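First up is the structure itself, then whatever we jot down about it.
For this view, one protein chain was removed and the others were kept in their places.
When the chains are written out, they are named A and B in that same order, and each has its own residue count from 1.
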Amino acid sequence: MKAFTVSKAVTALMLAGLVLLPLYSQASGNIFILTLFTRVVILALAAASLNLIMGYGGMMSFGHAAYLGIGGYAVGILAQEGVGSGFIQFPVAIAASALYALVIGALSLRTRGVYFIMITLAFAQMAYYVASGLARYGGDDGLTVYKRSDFSGLINLGNRVQFYYLCLACLFGVIFLIWRIVNSRFGLVVQGLRSNEQRMQAIGFPAKRYQLVCFVISGMMCGLAGALLANNTDFISPAAMYWTRSGDLMVMVILGGMGALFGPVMGAVVYLLLEEFLSQITEYWALIMGPLLLLIVLFGRGGIMGLLGRFNRG
Amino acid sequence: MAEPLLRVEKLVRRFGGIIATDNVSLDVAAGELHAIIGPNGAGKTTLISQLTGHLAPNSGSVSLGGRDITHLPAYRRCALGLARSFQITSLLFDFTAADNVALAAQAHAGTSFRFFANARKEKGLRDAAHAALDRVGLLHRADVVVSRLSHGERRELELAVALASKPKLLLLDEPMAGLGVTESQRMVKLLQELRKEVSIVLVEHDMPAVFALADRITVLVYGRVIASGDPAAIRGNDDVKRAYLGDQHVVTHHV
Partner (left out) sequence: MLLVVEQFLNGLQFGLLLFLLAAGLTLVFGIMDLVNLAHGSLYMMGAYFAATFAAWTGSFLLGAFLALGATLLLGIVLEVVALKHLYGRDHLDHVLATFGLILFFNEAVRLIWGPAGLALPLPAWLTVPVPILPGIHYPAYRLAIIVVALLVALLLYLGVMRTRVGMLIRAGASNREMIGALGINIKLLYTLVFGLGAALAGLAGLMQAPILTVQIGMGENILILAFVIIVIGGIGSIRGAFLAAIFVGMIDTLGRAFLPNLLRQVLSSTAASTAAPALSSMLIYLLMAIVLVVRPEGLFPANRR
């Protein structure tokens, strides 16, 4: 750690808050807040994975919710077919996400810019329709997960606190991995490609290969979030991969600050709490949220992390 | 005669009805500094782009060290020892000078599919970067972000990036474009040093610099080679005088 900065202090406070939250929940008897924050942590994990390709890799994916669905359905379908072990469910969720990312990435990366946005969006919508067509697994109505993933006594996902800490550990683990990746050889190449692809080709890097691998890594991380999400809600439906969910994830990343390590966590906390707060004021909360997003785009460049950074530069 | 380092044969590139590269053939021997000159619109940058693989020719061939590279993508040519600088500065603007050069070194030092270790702490890469920066006189600016470097410094950094990939052949597309008098002089001095180590193809408008540096000069007009030879021969060539040197002052003032 170098100098003290406002953004570091706020980040540290937020992380401490996340770690201590179950204590508060138990002391105050407020169970709802733990449920809410479990969701926040899981979606923060998904947003962090999106940040890897969007913030660091410059790949604007508008179809990231597809992995939430794929990870979730991996858990749900296996559970329904009698495979309850998390040691199988979670790896399958991650592998299925990797496979999807590999195919979609190989196709989408043939284009760039706004095409990339549209294509990732369209493919995620395809995944949504496919899930809606799975009559055996609930179709449109979704699939109830009657039993949470079983980790043979190692950890009990049925216990709220244990489950929360599992999610938090996954989040921290993924952020640690992203931190290592963006400072590694691979990460520098990916960031270089975001900055100037032609230059990177000229000094000898085949762009697509690196971008595709990065895309797949991000998909796997988000697949993990999907597996956790299905356990959290005991339910998975096509709605988990509806395109507005992808939009939510993008908003979290940008709100928090693209390319900032803890930005997506900040973004997820603020976005979901704001949603919660507004929906308590009025049933028509999106009436406020929508224009708010517009204002953030128009006036709030760099997200919350960027804003906090400005305190230091004076 | 020994195999030339770079051999270009009957290269043709059309854009719609315009022939930007018209049957161009030229050789660059190892250790040579070969300058390509020509008035604006002569197709010099188009030619360079075909040599580096950023643009595909319609016909003809390019070979490097006897190996046909006509259809290789840019990054493969770079791996074979072909490095370029861009006419319009093309760097990673949000990276530091050292990072820019270190990435070029990294491309030629083992795989970049390493996900865990901090690349900025790899001594080999940092040393290579610092050496290349030192070579162009930018070492004191190593940790400055490119967007804060001056135009002249960026041109020098372009060279350092090209050098860091340890090329056999350096393609320089107007390295002096936009430089002031003193900066230009520094660049000429630098090129004079570099040519001892590496073969260079130099595209340049600055005629005094070209005639001071080049072993051989190829003159391109409307995509065609109208003359090729040593500086004295080019100076004495009537075609060149008529087509080009006659209005040299006009051309140089275009820049």
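One rule holds for everything that comes next: a residue touches a chain if its C-beta (ideal position, glycine included) is under 8 Å from a C-beta of that chain, and two chains touch if they have at least 3 such contacts.
Since the model is a prediction, treat every value here as computed from it, not as a measurement.
Visitor: For the chain that is not shown, enumerate the shown chains it touches in the whole assembly.
Guide: If we consider the entire complex, the absent chain touches A.
Visitor: Please pick, from A:I119, A:A202 or A:I217, the residue that touches the omitted chain in the full complex.
Guide: Answer from the full complex: A:I119 touches the omitted chain.
Visitor: Give the residue, chosen from A:L50, A:A65, A:M250 or A:M305, that touches the chain omitted from the document.
Guide: Of all options in A:L50, A:A65, A:M250 or A:M305, contact with the hidden chain holds for A:M250.
Visitor: Which residue among A:F62, A:F215 or A:F262 touches the omitted chain?
Guide: A:F62
Visitor: Which chain A residues touch the hidden chain?
Guide: Contacting residues on chain A, toward the hidden partner: 60, 62, 107-108, 110-111, 113-115, 117-119, 121-123, 125-126, 129-130, 132-136, 243-244, 247, 250-251, 254, 284-287, 289-294, 296-298.
Assume only the chains that are shown with their structure count from here on.
Visitor: Could you please state the distance in Å, as a whole number, between where the Cα atoms of chain A are centred and where those of chain B are centred?
Guide: Measuring from centre to centre gives 44 Å for this pair.
Visitor: Flag every residue of chain B that touches chain A in the complex, lowest number first.
Guide: Against chain A, chain B makes touches at 52, 54, 73-75, 78-79, 83-84, 86, 90-95, 99, 102-104, 106-108, 111-120, 122, 161, 164-165.
Visitor: Mind listing the chain A positions that touch chain B in their complex?
Guide: Touch list, chain A to chain B: 180-181, 183-189, 191-192, 195-196, 198-207, 210, 213.
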